[in-house]
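Note that one protein chain is taken out, while the other chains of the complex remain in position.
As written, the chain order gives the labels A, B and C, with residue 1 at the start of each chain.
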């Protein structure tokens, strides 16, 4: 079984899918010889050549729009946005065009493309290299949104995304790109379906729900809780649209105490949807308010790069609050 | 006291502020001789001339970016985006530039500008003339977001927005542009402060919270409830960032039953924030789950233009559910 | 990589014309289209005009909620349709392009179904009027945000280039569209990639009320092509033959691998911007009248008549045939019925996800 980190899982899966299906092409800024600024496309240019690994001009609208145009011809473009917040230059293409094409054409045209973007903070990138804009896309009908946190899930979800007949926005937690290595499934058809969460551990005292980069701190918090004999259930959402409501509600109802951890800005972030849904659906099972631990509603700061993130300390505070409620 | 409808309230206030302060200028597509496609800038070109009422090229990035550049020179531009969803072409300018300028320059530069946009459905506009993209901006630190629903509030809030030293995104419920006329305050310094909700009526059985275009249907629902002897408190949020949490919590805690009405897409819409906050803060006072009635998570449809909106029927269903809970 | 076309020089000071306003042949080369084809062009011009007029009637009678009139644009629009191979090449039109789709062969009942929101629309009445499409004829569904369809058109061209079969894409838009950033991104992308795309600006000198001098830093749209390393041409877009000759050449040039080109077609819209507009606020009546005098239809009819290729009897028969075709199309479009409530939840994704199932139930309750 191949052992790799998360960013290697990206290039590994791209190579595997490009070998399988010649409709799959990669495009973006510096994805060619450079192999991407994070090396997520390393080696692909040498293996597949410039017609399938396309260095584009510096325009996110151009990248996403061109991917869309290619996809209506049956190609399966995988577009890279160099840092997630640069997608805002191509926002209209993604939310007005890509997301709505199947709908507005009644399925005459579809957009089976993937937009990959490294996201998240903790890399001393300041506010234009650290953001988590996933909520914008969850709030946009027509897009699937996924955000894996492990190398194996990255393999399985990127593969799902490429094979999906719907457009998928895939966020990659850049802080975790090289954080851990693990065995990843070798089966070239191994997929992790869109819409299914993973329960990382089970316990009866509190449920921690998170996804993406914040999974790291959430699991650290769970470890710290275990040392204090607090048993937690940890859910990695992985998919945000559609999200695995059933799994979340099942554990929320069973345990009654839920902490939701996400580094995206607090107000109207995706976790507000999860919190609202929990209260709407299982109110009578709740022993404490579903409590969010989030990034701040400030532009992502440079000097307080780590403090901005919901770290174990803040997560533990929230757990304490729901336990003592 | 002048009597006017909501769109007249816009041009009335613009004229009043432009007369008061020559730093105030208007720019956008067709705002000049044409007076805007909804006539929100009617008469201004004749009164103030082409240097203060500027027809721009067809580029939302150009409009917002130029407004920003003018505002750092101390001007107070009021930019019009012809339909709210076209702001997506200028999304980067608004969320990456305008919203963050004070922060990233530590106040060396500020952006005292207003971006006005007609929003909302029910006008047979299909999915690119009907959207409610306010949540994107609420989720973006650095912007104030307001959404009046009456002519008087439009006067007071647009004036607040123009005088604010922070950038303000002001949504106008185009479905209500000509729906009602009312007296508006004549005092040229009358303002409605950003961040303050209005309680439109008080009752002890259920709290209805809404804003913008959906206020119309929410008030209709409240009337229908009154006929059934159900007394409702109706809150018009008016400001979404910051929003008037205290007012909402006070009534939510007092009554215990809350229905949240918004025509923006359901998932991760602004009302998920309100619902999550209510549960987080006043869980023990709740007699029923805070329940949302929203637009659908579909692109805005043409054929089902009215059905898409949370109308009285759907609001009453939700009220029934929380009453019977 | 990008070579010039053979017959026409880019970046000329004057728009290309091959017929005078009086309908005389004035080109430096010989006409080489047969009479049948010449007559077809007239039929399509007339069909487009009458379609536009009918759409106006449908709108005014409340059958359609909106219309963006095309009258005055027919010359370039019919030429676009007749310069490509229908069903092989791809089109990325904009909302005003009824004349493109009707001349390409999209059934009138589909166009009218789209305009009146019935299920005769192959796109299921999902969008507001003036947004035609055709899956079988490769007509990418028109959409409202200005210039948003131009980047996908560049991508379409790149896909065609990579496929290597010599297929091409034509993308049309208004003069206002050239100000949008997406337009620029697309033009530059196509230029860099040498994608086989012919970009056509239907330059009616207004974007709603905003005149070209407030719209564009450059005096012509054609010269913007220099920024993208592609040739730019001005053509009289009310001269259907000039438009057709130029576009055919640029389409063949693209097919042969010489890359994209930009056409700046001078036209005028005779109607208001849309049924929601009042153009008298910003356009002097004399200006409209002056352009009316250059109407592409009578002009081309005079051209045919001078060749003895068109008669009053033919005109009468054509009018009757088109009216009949329109009547049938209106009836069929109406008979197709309107979408059910639940249809709004389909085609958001390939399969309806749980949350849309629930929203549908809530709405249908």
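A few remarks follow.
The definition used in the following text is that a residue touches a chain if its C-beta (ideal position, glycine included) is under 8 Å from a C-beta of that chain, and two chains touch if they have at least 3 such contacts.
Worth saying up front: this structure is predicted, and the values here are computed from it rather than measured.
Of the candidate positions C:219, C:293 or C:313, contact with the hidden chain is made by C:219. In the complete complex, the residue from B:20, B:201 or B:245 that touches the missing chain is B:245.
The set of chain C residues touching the chain not shown comprises 179-185, 187-188, 190-192, 213-219, 223-224, 226-230. Contact between chain A and the unshown chain involves residues 29-30, 32-35, 37, 55-59, 61-62, 85-86, 88-89, 124-129, 266-267, 296-299, 301-304, 307-308, 314, 317.
Residues of chain B that touch the chain left out of the display are 25, 51, 54, 56-57, 59, 61-62, 64-73, 75, 77, 92-93, 96-97, 100-110, 141-142, 144, 164-166, 195, 242, 245.
Here is the rule we go by: only the chains that are shown with their structure count from here on.
Using CA-based centroids throughout, the chain positioned farthest away from chain C is A. Chain A and chain C have centres, each the mean of its CA atoms, that are 40 Å apart.
Mean C-alpha position of chain A lies 31 Å from that of chain B. The geometric centre of chain B is 36 Å away from that of chain C, both derived from CA atoms. For chain A, residues that reach two or more other chains under the stated contact definition are 89, 92, 96, 100, 103-104, 141-142.
The residues of chain C that reach two or more other chains are 124, 126-127, 131, 143, 145, 148, 181-182, 348, 355, listed in rising order.
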